[in-house]
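What you see is the complex with one protein chain gone and the rest in place.
Chain naming follows the written order as A and B, and within any one chain the residues start at number 1.
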Amino acid sequence: MSKEKKVLTKPKVAFFDFACCEGCQLQVANLGEKLLDLLGLIDVVEFREVMSEKWDKDYDIAIIEGSITDHHAEERIKKIRARSKILIAYGSCATLGGVNGMKNSFELEEIRKYVYGDKYHYFDSMTTKAVDQVVKVDYYVHGCPVYQPELVEVLKCALRGIPYSVPDKPVCAECKLNENCCLYDKGVVCLGPWTRAGCNSWCPNNGNFCYGCRGLVKNPAKNAAKDIIARYKLDEKLMKNKFDMYNKAKEVSDESKK
Amino acid sequence: MKYHVLEKEQLNCFIKSLAKKMKVVAPISKGHGNYVFGEVKSADEISLNYVPTILPPKKYFMPTKEKMLDFDLSGKEPKDTAALDLEEIAIFGVHTCDLAGIQCLNIVFNERPRDYNYLLRKEKLFIIGLECNKYCDEYASCTLVNSHLPNGGYDLFFTDLGDRFLINVNTQKGEDFVESIDLPKAEPKDMTALEKLREEKKKIFRNEIDVDPKKIPEMLDKVYNSKLWEKVGEKCLSCGNCTNVCPTCYCFDMEDFINLDLKTGYRLRTWDSCQFETFATVAGGENFRSQRSMRQRHRVYRKFKFPVDKFNRFFCTGCGRCSRTCMAGINLKEILKEVAEESKF
Partner (left out) sequence: MDINNSNWRIRRGKIIDSKQMTPSEKWFEIALDEKELDHEPGQFVQVELFGVGEVPISICSSPTKKGSFELTVRAAGRVTREMHKLEKGDFIAIRGPFGRPFPVKTMVGNDLLFVAGGLGIAPLRSLINYVMDNRREFGKVDILLGSKSPKDMLFSDEIGKWGKRLDVNFACTVDKAEPEWKGNVGLITSLIPGVNLNPERTYAVVVGPPVMYKFVIAELLKKNIPERHIVLSLERHMKCGMGKCGHCQIDHPKNYYCCKDGPTFTYDEVKDAKKL
């Protein structure tokens, strides 16, 4: 335990963004006092949203936001990985493919034409990938946007060199402890029962349903979905669409593996 | 047995006097038929007619997150200090099912090696029960497990007699408080009214599943390998709702957290659930209850079999929370009926 403490130089940390809304970087910038404490522990050497400096040496920790959606991005993430001791994917776009993965519901050529018109071939594009579908990821911070307390927990683990395990239980587990009125009692489709916990049921705490932005638990209960749809007289298609909002990129890769 | 009387319009005075001494929590409405125990300052915030709260009052006895230890790694050798955060709380309006739940937890944490954190916290809690004159809803099965009537486990116990509450005083702590606010003693007519109410209750509260509760443990012995658990497992989401809301579930996990100085930190005891996928997994990866069916069976045995062998009582209080909260509609009464049916063969 004591050995790491003797390191005098602070770890060099860089933030990078790929296809995303940069909302997760905003979550970092909004950490407030916690951010000041963090800055006492690390040297931020690149962070496009708040500074213009670049770093030409290796990174101790690279923190990646956004999904990989074109060939240039694919090359760039590989280069970052090669220069980083630890790589953290944060935000749904990076960890799952996120909303960018909705593109994967369509034929690539068609959707390119639809978005860019007949000059579409000037705009490089490919099937949306999560970061771990291109390079090895050491830590995950799921969420759209990331949940600040979890981000801080993961950073603490990364700085101490110990693993962080994303809870493999549904959001309900946390939601129930927060004594939220079950969304299904309100007649609303909620993805909490299949989505990984770790966000302290952030959305239901604020009256919203779970969008599934953290991805599915390892062994989601598929059969039970039918019972829920029947019990609350829900629209099966609506439920499926809600799943696809964040989880499409992962689904494609899982199928191609089979 | 000592009884006092509180006129209903005096309830607010009662709550306010109590709130001067300590934090008062009571059932409050959350909408959509949901209730929770939460802090109140006056009687009008309280829902006297409530369906069991989302979480039972066990959350005050074993908090969802409980600090057990503080540590400091900054010196040559780590320092550690046992932590215990206590708060004096009066819990008002606890139904008899939840009183039974607290009694179950008391037994568990009193069993050696005893759990000091639980036992010391319990001493700070002032429990005021409230009798159910009728069923809360169709999920309840309190008569089956005989928790529809008070069986101790409270400081004071309220029974609604229409225009007034009859208050049974069960402890010195309760007596001291009742004395401090000069509540009148009950008269014979109050006792007659109580008897009449209990007679009425006998007509309303009947064994909900028509199965002799004494036979349930041996029935379970026969159906351990039954297909019925697979049927339940098919429905199960492994979300842990049924155990989190259960007044007698007490499984927990221990987690360490470090502060941002990376030197000081603390250890939490957090609620855990035997329904979670990873609950019975060991470090090498082997999961000893890998199927949902095994986990659901485990839950039922932990209510109706294991505690009977060990403590000679059911660890089900008939509150109905597990069935009420299950999105997929797993229903404990239905399971027990099926157990009874299957065990015939």
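Keep in mind that, in the parts below, a residue touches a chain if its C-beta (ideal position, glycine included) is under 8 Å from a C-beta of that chain, and two chains touch if they have at least 3 such contacts.
Small disclaimer: the values here were computed from a predicted structure and weren't measured.
*Asks:* Which of these, B:Val5, B:Ala19, B:Leu48 or B:Ala280, touches the one chain of the complex that we don't see?
*Replies:* Spelled out, the listed residue whose C-beta touches the missing chain is B:Ala280.
*Asks:* Just to verify: which one of B:His298, B:Arg313 or B:Lys337 makes contact with the chain not shown?
*Replies:* Final answer for the missing-chain contact: B:His298.
*Asks:* Consider the whole complex, including the chain that is not shown, and state which of B:Val5, B:Val108, B:Leu149 or B:Leu194 touches that chain.
*Replies:* Of the candidates B:Val5, B:Val108, B:Leu149 or B:Leu194, B:Val108 is in touch with the missing chain.
*Asks:* Can you list where chain A touches the absent chain?
*Replies:* Residues of chain A in touch with the missing chain: 1-3, 160, 162-163, 165.
*Asks:* Residue by residue, what part of chain B touches the chain that was omitted?
*Replies:* 68-69, 71, 73, 77-78, 80, 82, 84, 108-109, 111, 113-117, 119-120, 220-221, 224, 250-258, 265, 267, 272, 274, 279-284, 286, 288-289, 294, 298, 301-302, 305-306, 309
Assume only the chains that are shown with their structure count from here on.
*Asks:* Please tell me the distance, in whole Å, between the geometric centres of chain A and chain B computed from their C-alpha atoms.
*Replies:* Once rounded, the distance between the two centres reads 37 Å.
*Asks:* Help me check something: in the complex, which residues belonging to chain B touch chain A?
*Replies:* It is residues 30-34, 36, 53-55, 64, 73, 234-241, 244-245, 257-258, 260-262, 271, 273, 276-278, 292, 325, 327-329 of chain B that touch chain A.
*Asks:* Okay, in this complex, where on chain A does chain B touch?
*Replies:* Interface residues on chain A, with respect to chain B: 1, 34, 37-38, 41, 152-153, 156, 159-160, 168-170, 172-173, 176-177, 179-182, 184-186, 192-194, 217-219, 221, 223-224, 227-228, 231-232.
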